[in-house]
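Omission of a single protein chain aside, the complex is shown with its protein chains in their original locations.
And then chain A:
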Amino acid sequence: MSSPTSDPDLVRRFMNRPQHSPFTGNSNTAAAGSTEVRTPFGEKRPTPSATPPTPSRLGPGSSFQPLWSGSENASPAMSIFGQYTNASNRSPAAAAGEQDQENQYLSSRIRTRTVEPDEYESTRKKLRDTQYELSSTKTELERKIVTMEQAARESDILKRKLMARVDSLESDRRFLYEQEKSLTKKVQALEEDSIQSKMASNEIIKDLRDENMSIKDRLSQTQEESRGIQSELTQRVRTLAASLTHQQQTLAETQDSSHSQSSLVAEKHQKLAEALDRIMELEDQNRQLKLNTQGMEDVVRIQKELQNQVAYIKQLEGTNRQLTAECKHLKDTYRNVEVLKEEKLSLEQKLKLMDDLRIKCGKYEVQNGVLLKEKEQWTAFLEKSDKTDYNSPYELAKMIATLRGDKAALVEVRDEFQEALKARDAYIEQLEQHLSELKTKLVEQEEFCAKLSSIARRHEMTKDFALRQVESLKEQLKSYDTEEVQLMGGSYDNQKNIRIEQLEKLVQECHAKLESMAASANSATEESSAGSAATLAFLQAIQNQSSVTFSKLYAEKQALVESKLAIHNELELLRKENSSLDAKILEHEIAIGAGAFNPAISRVLEIKDSPAARHQAVRQQMLDALKEENAALLQSLTDLQQQQQPAGHLLGLQQAAFGDQEVALQDKDVIPAASYNRLLGDFKRLQEEFADNDKRSKRLKQSWTLKADEFLDAVRSLLGYKVNFLDNGRVELISVYNAEEQQSFVFTSGQNDEGTMQLIGSGSQKYMEEHKESFDHWVNQLGSIPAFLSRVTLDLVEQQAHQLRVQEQELQQQPHHRPFQSLVEDDDTQNSDMMVDP
């Protein structure tokens, strides 16, 4: 704005600039340096200022200070740089240092004049050196002066150039001023334009607001639409969710069988949930949009997203459909699986039942064994005599039942008998009681009798005693009498007589008593005779007693009989036991015969290399080889399957269609080494078998030839012909009685080998002619070759006999040899051999 006014200042600034401008600073100092050199200077000495100018402002000032000191106003150009000199004067310490150096130099020059000639020469030399140095420095300085001059010239040129530039810049300033003027004009125009444009923009804003409003309306419409779509979608989503839940339920049903599917469904469900979330987000966004509508872009975005969602939902529906289809399939499979499971369960139950049955079967088998043993015992117990009547246990049981019935009946009978017996016993007891009573009575009677008899005896005894007393008394009396007679002469006669009388009375009493006693005794005897009935009873009692003893004996006998029966039964039992033991022994012997042995006592040994063991070993080897082969083949099969699986089902199917052979041919590794080994083993075994067969056939041939020889010998000896079988089925018959070998008949089998023979020739023509007649007769006419042959034999025998007779006649006696008989004898043995041979 103020450019036109500041033009003269600008020019001035340009004039003062060289000190500060970066592109002129150095050159100016250089120019200043060059001006310094050009000044008249007395002394020339090397200084660091002689070196090219340095960029520092202080350096030139300080170094050239003594040079400037004498000639401050030497050139007008220097006035321009006055400031700099002043600046250099500001350091007085440095200037003092310079002055000291100069003084030292001068003193040293004074000192040189006073030294001795040697020193003089050395100083001369030094002078020369310094002169030389001076000259060299002079030349250097001169050269520097030339360079300085050149630099001055260059600075002049530069000055001129700068001046030119100043001019051009001034012209530029003028141009710029004009330009500024035009620009202000332009700005004014632009301001006006801007006002106008503002107005226009306001209008545009208004339009835009209107547009916005319309867009808002549309947005609300679209929002409503979207809400409708949303509600629809939510409904659909709900239905989908419902269907999904349904699916989930169905899936849950099939979860066990299809974990992968359920996981997939879960994933889908998650995605749906995500979609729902998204929809929710969208709803939120919509709400936000309702509040502050940002424009069409969001709507478009929402629409796009909605489209995406719809597409996604469609995709989901598609996947859902697929899943439902899969679900159906899985349901079917699941049903099948369930059916199979049920079947499996039923089968398992069956298996359990079968196991139970097996166990039961085992138990029954054991029971059966026990029962069989029992049966054997029973059969052992039931001897043949016992089981003549019945053949089956049923009959036996029947018999036992009938026997039991009989037994019961018998028991009843026995009870009856026992009851009768008891009644009898009671009766007997009564009788016995009666008897005992009678006995006691008898005893009493006897006692009474005994008493009576004893009384009687006592009475008799008393009687005897009384008699004896009487006698003694009589004797006493006599003696008394005598005594009296002798001594007293009758003093107590009266008394004595009285006494005698008394005594006689007593005797009479006694007699009376005795009589009464006798009478009573008689009465007693009478009484006893009256009790003869009692004696009878007594007799009966005795009889009873005997009967009791008899019954006792009878009982004893019965007991004995019973014991005998018991013993008999025992015997029977023992016999049965014996027979059962025999049966057991037989059983044991059968077991021994079957090969049982007592391992405690003996051991069974077998040679290790027995034919059976060898066979077993061969079989084991075979089995091992086959097992190995099987394992190897299985391995290779699994390998193949593994190889085929990655190749894919289609390929596998194709390969299966092409067949296994190709595969086997293609893949050499399919045949394992084990099968080769097995085949080798088989081959060896077959070779051995072959060798065996060879051996066998050889032996067969040998035995056959032996037999054939035997047969031919038999034919020769029986039919008189040696039979030679020639080739082409011809048969040569040579008679035993032939002298020569050539005399033979040759037969050939008839047409079609039907067993008929034809004579086709003979060993010698002569021989044939000899028998032509008989041949004609027997063969041609009667058609019998055997008859012909027999004829020939007979002829030959007769002939031989005739010859023998002739020989006998000639040789009289010679041992007769009959080969036929000896042969027959041999044949006997052969025949017997043949017969024995099975």
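We adopt the following convention: a residue touches a chain if its C-beta (ideal position, glycine included) is under 8 Å from a C-beta of that chain, and two chains touch if they have at least 3 such contacts; residues count from 1.
Everything below uses one rule, namely that contacts and distances are computed from a predicted model.
Remark: of the listed names "Mitotic spindle checkpoint component mad2", "acetyl-CoA C-acyltransferase", "Cytochrome b-c1 complex subunit 2, mitochondrial" or "Mediator of RNA polymerase II transcription subunit 7", the one matching the undisplayed chain in UniProt is "Mitotic spindle checkpoint component mad2".
Looking at A:L291, A:L605 or A:L811, the residue that reaches the missing chain in the full complex is A:L605. Across A:A325, A:A596 or A:L623, the residue that sits in touch with the chain not pictured is A:A596.
Contact with the chain not shown here comes from a single listed residue; of A:V443, A:A613, A:A708 or A:L782, that residue is A:A613. When the whole complex is considered, the residue among A:E232, A:D284, A:E471 or A:D582 that touches the unshown chain is A:D582.
In the full complex, chain A makes contact with the omitted chain through residues 579, 582, 585-586, 589-590, 593-597, 600-613, 615-616, 696, 699-700, 702-703, 832-833, 836-838.
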